[in-house]
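Apart from one protein chain that is not included, each protein chain of the complex appears where it belongs.
Up next is subunit A:
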Amino acid sequence: MCDQTFLAIVFGPCDKCFKEKPLRPVYIKSEQLSYCSLCVEMMATEGLHENETLASLKNEAESLKGKLEEERAKLHDVELHQVAERVEALGQFVMKTRRTLKGHGNKVLCMDWCKDKRRIVSSSQDGKVIVWDSFTTNKEHAVTMPCTWVMACAYAPSGCAIACGGLDNKCSVYPLTFDKNENMAAKKKSVAMHTNYLSACSFTNSDMQILTASGDGTCALWDVESGQLLQSFHGHGADVLCLDLAPSETGNTFVSGGCDKKAMVWDMRSGQCIQSFETHDSDINSVRYYPSGDAFASGSDDATCRLYDLRADREVAIYSKESIIFGASSVDFSLSGRLLFAGYNDYTINVWDVLKGSRVSILFGHENRVSTLRVSPDGTAFCSGSWDHTLRV
């Protein structure tokens, strides 16, 4: 199990008073400095203007929030589904399960597609991470993690490595090798260290950087080679449950959703939160960017999925029905962005028309909750993993 503590007491010269003391990390304008505890206290109280008490700051915060709402409301001239009325309705959809991947001994918690559009990596509660070939349903690799509840797994863009993590509080990267004599576990590299469980991880555009989200309320960007923390993102008030990277090649933003009901958009280089959206009524389980990168959808325990537009800075659509009372655990868009697939805790997958806001079809088949869902990179299929120990393509 985890035998390394995250918080090490650093002793050294304070960045402010230069005395040798135990140091605490402090973030000023997104830069990390080390101050001794005395300077931290002094810094907190100095710069407080004459009338700046806690109460006045709270009032200012409230009035700013009100002003934000006003600004957003001013631009809310029409609803998405009204604009979408002139678009043709979609016909009936027939989607069948083509493959069922059996082999996990326990609930499947997370999965990811490889860029070659056929391999899938999936992780489960029993600690096993398996790489499948979805065309043939063969298992290509299997690794047993030293912890249970592997809640996050990701395929590297090159297809040569996988990353996974869970209750062990860290993210481990395994290079994939076809050599039968090599033990995959031996080549494992521990990359990320959090103080609570790892809920989501994703490689950035290259194999060299990983973005992780954790139950300790932070997201972090790590360098795979050295294991060093490149940037950390603070701002969520509770566990961060999911994240997704912006789709563009040059993109350097990502969105994260958490138990504080907020979805926040971050700039990866500065560590700053650019936008935040708080309209859900419960934990946000899954966020996914729209293929164009200008919007994102979120699925939550309040049984709704919502679409937020980044440029209009507001929620533009809600996908819900009175008959759906179970939370959505996972969402993904089809290639064109017209369809939104959402897996729910009532064992079904609902397919929504993104523009019109109506449900197109329901897919049955799983015998327990759908925990994860991803569309393949070329859009020909999507894979769903469930607590019934199977994955369906």
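We take it that a contact is a pair of C-beta atoms (placed from the backbone, for glycine too) under 8 Å apart; a residue touches a chain by one contact, two chains touch by 3 or more; residues count from 1.
Convention: contacts and distances are computed from a predicted model.
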Protein name as given in UniProt for the chain not displayed, "Guanine nucleotide-binding protein subunit gamma", "Dolichol-phosphate mannosyltransferase subunit 3", "DNA replication complex GINS protein SLD5" or "SKP1 component dimerisation domain-containing protein": "Guanine nucleotide-binding protein subunit gamma"
Options A:V108, A:A152, A:A192 or A:A295, residue touching the unrepresented chain: A:A295
Residue touching the undisplayed chain, where the options are A:G127, A:G215 or A:G235: A:G235
Among A:L80, A:L101 or A:V150, residue touching the chain not depicted: A:L80
Contact partner of the left-out chain, one of A:E60, A:D223 or A:D281: A:E60
Option from A:A220, A:V354, A:V370 or A:L391 whose C-beta touches the chain left out: A:V354
Missing-chain contacts mapped onto subunit A: 41, 44-45, 48, 53-54, 57-58, 60-61, 64-65, 67-68, 71-72, 75-80, 83-84, 87, 90, 95, 98-99, 118, 134-135, 235, 272-276, 290-292, 294-295, 309, 311-314, 316, 334-339, 354-355, 375, 378-382, 393
